[in-house]
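All protein chains but one are shown in place.
A and B are the chain letters, set down in written order, and residue numbers restart from 1 in every chain.
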Amino acid sequence: MNMPSKERKQSIETERDVLLEVTDLKKYFILDSGWFNRKKEYLKAVDGVSFHLEKGETLGIVGESGCGKSTTGNLIMNILEPTEGSILFNGKNLSKISKEELREERQHIQMIFQDPYSSLNPRLKVFDIIAEPLISHNLFKGEELKEKVQELIETVGLRKDQLNRYPHEFSGGQRQRIGIARALALNPKLIICDEPVSALDVSVQSQILNLLARLQKEYNLTYIFIAHGLPAVKHVSDRIAVMYLGKIVEIATKEQIFSRPLHPYTEGLLAAIPIPDPTLRKRGNRNVLEGDLPSAVNPPSGCSFHTRCQYATQLCKNETPKLLEFEKGHSVSCHYPIVNSKGILVKESVVN
Amino acid sequence: MTMENVALEVKDLKTFFHTEDGVVKAVDGVSFNVNKGETVAIVGESGCGKSVTSFSILRLIKAPGKIEEGSIIFENKDLTKIKESQMRDVRGNDISMIFQEPLTSLNPVFKVGDQIAETILLHQDVDKKEAKKKSIELLKKVGIGRAEQIFNSYPHSLSGGMRQRVMIAMALSCNPKILIADEPTTALDVSIQAQILTLMLDLKKEFGTSIILITHDLGVVAEMADKVIVMYAGQVVEESDVFTLFKNPKHPYTKGLLESTPKVHELEDELKSIPGSVPSASNWPKGCRFYSRCSMRLNHCNDNAPELLGDENHIVRCWLQNEEVVKQSEYAK
């Protein structure tokens, strides 16, 4: 492996095992403006996203609708092709390798979907759903296939005899378990969970989260956990990236994000979460984020958050802040990060 | 508590759906009061009957569903018994409702302003010009800055939060006495959810409307509610004021719900879950409906359906509240 970049050297120094490295990833969608309109418009769904992921780690990606979190997931899954940037998985650049190699690598990246009702083919029995990846990759046949599928369904907490049923006979939580069994079939290294519990009931959500946590330990899985709110990723994530209009505005460990958020948007997101304790009611004086999300077609100039930021100045309107590391493992893209009482200093640049 | 203070009284409501596979008892004997100016939250998971309860109040239950029994007393009238024409007067005028998905509840081919004005024209004795003026005022009240501009726009051109504001404006257009909000923020982004909740709190203060808030999110309940009703499998399992419920939940289901809610203000927390899922509504168990998922179940609970027990401020449908039963029965495995 050749590693020209500085960060790579660092990661080797600290003997970290990097599984995924995303560098300056961009995805622009061309908006069809009709035959007579010459001017092309772009929807910048993902606009320069960089992060890395270590083996066995869970990264939560959080942001409101339209922030590009799902697009990022789809780019890593190779469902979409990036406009720019690179995705290094296991040291291989996924957009540069041949088709066969990609098919091979794809086995190691799997996905769990948000809607357990649309992610399972209603016409197939559970057995066929879970067996599909094993058959596609010619891994098992006949009796062996049967045994493997039975193992898989028991791993996710369902029973063997439920294999010849159809998806509609299961509850949402159970269907999500079937989806997890299918994702596990190919023995993946990385699983991208796209809001895996947001369609489920609260009491069932934690069942699924606990299952995912147990599987992570057992199979040494690495997760990317995509969600629209911070509470959903808090329980599972080691690190969290907060996205806003196609960019990562803050990335840090879970503790850092929750105890001392540096970006005003993260602060706003935290303040927006209703606390399940009436004695801590924020009543009227909560720090509510004003206004709506701007359009990703014409994002605001400078810092894209300045239209909703209470601390914004002229500088924010003119200049786009870079994602800089403020303390170890805690990067933020803001001209005026919320400095805590100690006063944190800029240490070094993350982006070259 | 005097009767004058009560805005709505639901007594032993039963709403059943007669389907191909038998009778689905979606709401099976629900009673509660809503006081004037009070926010009552009905909490529960999907299939617990919370939405069917709210639709029953407005008599919006369609075949094969039917209100089988019980009464809904509003201003000395039983809403289950009055004529459909009288009911239409109540809907949108005295009791109005906002829904989870504001896009589907707005008509896509009409301007949002006209839709609000229409509601006003329907229930109030004003002319078109007056109705328009009122609509714009309402839009301003729900925090829409460019009210005149928004008045003339179509639903699809508005964001989710904006649409929900429009829905609220429409619901408030006739100064309703009761506002039913069915998961009003579930479909919205976190930051927008906070805006809408704050708006609802402000409006409640200003209009003195009673709110029935249907939700599955205990965080929203803690922020908004005065009184909480926890529903499970078509029944009320616990009812108390919001502070008591969060401090001292008594029903194992309520406890389980609280424990499985992520707590963001505490850094370390353990996320517990309730095993299994809700039993089928066409065939409720004979005993306690929570029995199959309960971690505290007694042998007694399997065969005997518990009643609501407790004092005026805190009632619970659980055998653990009955000391004699607890003494006599063993914990089941």
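In this text, contacts are C-beta pairs under 8 Å (C-beta built on N, C-alpha and C of every residue); 3 or more make two chains touch, one makes a residue touch a chain.
The definition used in the following text is that contacts and distances are computed from a predicted model.
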Just go with whichever of "Putative oxidoreductase YjgC", "Peptide ABC transporter permease", "RNA polymerase sigma-70 factor, ECF subfamily" or "Cobalt transport protein CbiM" UniProt uses as the name of the absent chain.
"Peptide ABC transporter permease"
Just to verify: which one of A:L94, A:L120 or A:C334 makes contact with the chain not shown?
A:L120
So which of B:N93, B:Q124, B:S280 or B:N322 would be touching the chain we can't see?
B:S280
Which of A:E41, A:E101, A:E151 or A:E290 touches the missing chain? It is A:E151
Interface with the unshown chain - residue positions in subunit A
77-79, 103, 106-107, 109-111, 113-115, 118-124, 132-133, 136-137, 151-152, 154-158, 165-166, 168-171, 173-174, 177, 179, 182, 185-187, 207, 210-211, 214, 218-219
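Assume only the chains that are shown with their structure count from here on.
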State the interface residues of subunit B toward subunit A in the complex, per the touch definition above.
45-46, 159-162, 189-195, 197-198, 201-202, 216-223, 225, 242-243, 246-247, 256-258, 260-265, 267, 269, 271-275, 277
In the complex, go through subunit A and note every residue touching subunit B.
64-65, 171-174, 201-207, 209-210, 228-232, 234-235, 255, 258-259, 268-284, 286, 288-290, 292-293
